[in-house]
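In this view, the complex is presented without one of its protein chains, the others remaining in place.
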Amino acid sequence: MALASIGVCYYPEHWPRDTWAEQAQTMRSGGIELVRIAEFAWSRIEPSPGHFDWEWLDCAIDTLAAQSLQIIMCTPTACPPLWLIERYPEILPVDSNDNVRRFGSRRHYRFASSVYRCESTRISQAVIDRYATHPAIVGWQLDNEYGCHETTLSYAEDDERAFQRWLETRHADIDALNEAWGTVFWSQEYRSFAEVGRPNLTVTEANPAHRLDYWRFASEQVRDFNAEQRQLLRDSEGSDRWVTHNFMGNFVEFDHFDVGEDLDVATWDSYPLGFLDQGWFTDDEKLRYRRIGHPDWAAFHHDLYRAVCRGRFAVMEQQPGPVNWAQSNAQPLDSAPAFWGMEAVAHGAEFVSYFRYQQLPRAQEQMHAALRLPTGEEAPAWSSVSQLAQELGRLPAFGSHQAPIALLFDYPSCWAGTIQPHAPGMDQLESTFHYYCAARALGLDIDIVNTKSNLQGYKMLIIPGTVIVDAAFIARAKTAGVSCLVGARSGSRDEHCALPQELAPGPIQSVIPVRVLAVDSMRPGATRSFNYAGRSFESTRWHESVESDSEPQIRCDDGAGLWYSAGSNHYINAHVPEAFLTMVMQEILAEETIQYEALPEGFRIRRRGPLIFAFNFSPETRHFEAKDAHRILGSSQISQGQYAIWQHAND
Amino acid sequence: MALASIGVCYYPEHWPRDTWAEQAQTMRSGGIELVRIAEFAWSRIEPSPGHFDWEWLDCAIDTLAAQSLQIIMCTPTACPPLWLIERYPEILPVDSNDNVRRFGSRRHYRFASSVYRCESTRISQAVIDRYATHPAIVGWQLDNEYGCHETTLSYAEDDERAFQRWLETRHADIDALNEAWGTVFWSQEYRSFAEVGRPNLTVTEANPAHRLDYWRFASEQVRDFNAEQRQLLRDSEGSDRWVTHNFMGNFVEFDHFDVGEDLDVATWDSYPLGFLDQGWFTDDEKLRYRRIGHPDWAAFHHDLYRAVCRGRFAVMEQQPGPVNWAQSNAQPLDSAPAFWGMEAVAHGAEFVSYFRYQQLPRAQEQMHAALRLPTGEEAPAWSSVSQLAQELGRLPAFGSHQAPIALLFDYPSCWAGTIQPHAPGMDQLESTFHYYCAARALGLDIDIVNTKSNLQGYKMLIIPGTVIVDAAFIARAKTAGVSCLVGARSGSRDEHCALPQELAPGPIQSVIPVRVLAVDSMRPGATRSFNYAGRSFESTRWHESVESDSEPQIRCDDGAGLWYSAGSNHYINAHVPEAFLTMVMQEILAEETIQYEALPEGFRIRRRGPLIFAFNFSPETRHFEAKDAHRILGSSQISQGQYAIWQHAND
Partner (left out) sequence: MALASIGVCYYPEHWPRDTWAEQAQTMRSGGIELVRIAEFAWSRIEPSPGHFDWEWLDCAIDTLAAQSLQIIMCTPTACPPLWLIERYPEILPVDSNDNVRRFGSRRHYRFASSVYRCESTRISQAVIDRYATHPAIVGWQLDNEYGCHETTLSYAEDDERAFQRWLETRHADIDALNEAWGTVFWSQEYRSFAEVGRPNLTVTEANPAHRLDYWRFASEQVRDFNAEQRQLLRDSEGSDRWVTHNFMGNFVEFDHFDVGEDLDVATWDSYPLGFLDQGWFTDDEKLRYRRIGHPDWAAFHHDLYRAVCRGRFAVMEQQPGPVNWAQSNAQPLDSAPAFWGMEAVAHGAEFVSYFRYQQLPRAQEQMHAALRLPTGEEAPAWSSVSQLAQELGRLPAFGSHQAPIALLFDYPSCWAGTIQPHAPGMDQLESTFHYYCAARALGLDIDIVNTKSNLQGYKMLIIPGTVIVDAAFIARAKTAGVSCLVGARSGSRDEHCALPQELAPGPIQSVIPVRVLAVDSMRPGATRSFNYAGRSFESTRWHESVESDSEPQIRCDDGAGLWYSAGSNHYINAHVPEAFLTMVMQEILAEETIQYEALPEGFRIRRRGPLIFAFNFSPETRHFEAKDAHRILGSSQISQGQYAIWQHAND
């Protein structure tokens, strides 16, 4: 059994039936073992209400199976057909301007629509009834990219009614809601749940607790939708197949940990270049990594989604060439498809599935590259992927290990941070990523954890400015005896988006007795200078005035304190450069005797079992040799877009 | 009696009743004398239709009074409770996209709503009936921040009908309207007032006279709303108490002079840092003054609101720490709260009331700092404000004097300028502020005037590009014999937003015989260079071709004329740097034998009676000694955020 397998996303309905056999054969010849199908095929499966056409899909599955290809079968709920929308227009989502969002693309449904819940159950049950026990089917994907195109939050009147019912469950009574939200402010008091509206189109910003509850409600609709769908498979005869959903990059609009509880494997759709262009990176980074992606972006998501399903993850859609949906759509380096695939494997991916087999020359994604050209010929990515398949065949299988470092990530904190940003550039995802990069520059493997995670076995816990931190989590960290490195803004809100009674960092005060008295939200260009270990740095964006019994480790040039410590726990009360964070971590690691290796810029390593993988994202060729290990793939001179693998001597 | 007193904004309804006594005691101990209450308390005063709960408010007032605190009582109309909106949804305002703006924050009412006029009269009458003669109440505030969140202009169908009735009053008949608006242009002619629509969502820009009339109509709704509310107090037994409304910074959406006619004292809400970050200042200024504010911003508003109520003004809400509503929310210098308060006093403020007593840890403004932390402890601002209270106690009381310089400000001109901007950066508020800064850099005290003001006693009148200037005002300036300094774009429109028959500068031609034949609206980067008194300058943004019998004072390098004079009157036909304006003023002042003192950048002085106040906003420490005066507070070495006070030798 190989370390991981190669898959592909495939749409037989896009191609003439007489080409299917050759397509399947070609896949097989290229080392592809897994094929995902049917996730947008509702209108072909049920062309008119209640009339099913299974024949084509039976044939497509059999054609693939005839080549020993394993199938990931999808439920088709991401794209309800037009006849369903005509019958039940209340399915359509409503945007924040109260406009109904029309049929004509995809994801045109509200998660809270009870009629859509029925219809999606009906169609998925039909597909499951047909294929649950098909021997070629090894797993299922539910729907596609929940929440894409801002579809988590919808503002229909029906959504409002569902929200009111949800509030009744969440809050003991309306007085409790009034108290939790602080509705006495601005005379916003409610007399019954039926009075609470949706929080869009208010004269100025709505109450933050109102908005946070609306977001929780919306997130739970996604969770419930997924859970209902998953239950259908649990109840089916094919319940031994694994079930997944394909999450997205840079996307935090619902709680993925919640959804992950009902999945066996988390998968995600990895588009390193599209997100480099759209993301928060600097212009320099966008140019430097234009054709290979940022060194930590895909890795961060691999680690995040590995956490979402308790250790099991894969890549369902891997970028093979230029995408169509960013503002600029760069052509990857020739070696990028294999590079990205091997990187996913290094982080524990069970498979890497490329999107898609063949470029469709029509419709919205016609400029999205694939493994095969629209003509059926090899696309530029084909040979790179085939090479990866061969390499993976030569590597032995190993599971993933626990990393020494845990990094907290929390979805409700993302929403709270968006609802009350207070300063530019303090987005939760970006802040978390900032700490992640600093640790990865030291060659550390990282496990992402959530507030419910077990922390035993970790040496360092990073709380990277997580807005909402619950007390039980901190108690668990204390029990586990892990060193805490806590970033500014951590614990600055309670579950109702209110300031904690004890002031920020709230429950974290039990491990580091500091209190935040004021926040200096610093506009672009505003800085505080400081020196550390002979180097000059500046804090930017956010600097907290902290009350503490002990002196800070550093005084900025203007006298402001920075970096408060209590035993092996540390509070960094400002937004500071990645290089400084790395130095802080080195101190902690030295104390905790955790091994690390400071890596050159753009160069990254990852361990999986006895294997050590090295990846060079930087334009500069890097020399690297793993210690106590022998190289089993690649060279010790690693140029941009290349990788090498070592095996530990003693394994 | 002290020069001015310290106040605080306080919300007893936010806090447990058992903390009120201690809160009141603490206020008193910090030197606070005034407490504003109840302006958002409607849902607590009338929790359900017609059922009033006065008990808590009686108790709160008595608790404050027991500490000899004086109370500013508010009408609660800025926040109608939800039950009222449920009964009369027509109260809700409509935005320029025709979307109804929902309940869920504040100011969710239309000024033109007749049902809201009735309801606001009803609730205010109830509050007045209860408290009009309470001995602790010294004054009243009506509503809160009229127009905030773009609520002056509303586009409901009911607004349209009210607008039609308003037009009937304004225009003799529909022919007069057609003539005044020029509706023959683009076949826009109306046959009756009932045909005239609201000016939003038109295919391209609506007729400027239509828009200006709609804006006047909207402004008059605010005036009428305020006048109705004020009349309730005039008719009450407590009619000897003063009445105010708290205006805002950088806000010109209704005519404040109109509203001011029905007030005894104008107050305003001074947030120097929030507006520095949001305003039109350069990035350099935003960094340089990040923690203390622009040297002229608060001063300008003090002078403006002093004019709005014929000499009487105060600060109702003074920023005490970081606010929550700007993009970046800087932490003020420790000394800023007292500095801003003393600056207000120097400009004639009768009191300075800090917003707010205690930071509420919930709801929209939870990140808005206060004098006390959410826990009740001292916030960083507390000691600064206490120090100010002590200092004020040591200063004798003096009224304000007439300044030598008058500066014209006109609200309809702001609207006309917004409706037809013609060039970037020529906003009326910004243009006025530009001239204000140039004069303040010479240490001059300034009175702001409106087109109805008496001009007797002034030495120089600045018309800083005021778009609409009426002939009677210019006639009064001639009679007063004041030197006029007139900026480009002055008098460029008549009251119907049309070009004046005699061309710009319209009636100003009677004091300076120039005519504007063309305007060069100059994109960023476009300049005309010129030299004056050995220094090089550039005009930018706006440069008029002027017809004049006399030669301009200056020829730009490309031959364009600049600065036309007629006797002691001057027309500056371009947007020119502040430093050049200052030099022009120096020439005029010298001729008029007005004393001035060129001040270093960021350093400002202000006189009040025999006192001379000096304030240093600049990061550089400044040395200053007032002539013929002895220092009674502070040092002659004044660092950033510090002030000093002198008393004239002969007083």
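Chains here go by letter, A and B, matching the order in which they are written, and residues are numbered from 1 within each.
In the analysis below, a contact is a pair of C-beta atoms (placed from the backbone, for glycine too) under 8 Å apart; a residue touches a chain by one contact, two chains touch by 3 or more.
Since we're looking at a predicted model, the values are computed, not measured.
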Among the options B:66, B:503 or B:566, which residue touches the chain absent from this view? B:503
Filtering A:7, A:31, A:76 or A:272 for touch with the omitted chain leaves A:76
Would you mind spotting which of A:23, A:120, A:151 or A:202 touches the chain that isn't drawn? A:151
Residue among A:328, A:402, A:536 or A:550 touching the omitted chain: A:328
Note that subunit A touches the chain not displayed via residues 11, 13-14, 40-44, 47-48, 76, 79-83, 86, 93, 97, 99-108, 148-149, 151, 277, 283, 286-287, 290, 321-322, 324, 327-331, 359-367, 369, 373-375, 379-380
The missing chain sits against subunit B at residues 97-98, 181-191, 195, 197-210, 420, 422-424, 496, 498-503, 517-526, 543, 545
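Heads up, the rule we're going with is that only the chains that are shown with their structure count from here on.
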Return the distance between the CA-based centres of subunit A and subunit B, expressed in whole Å. 48
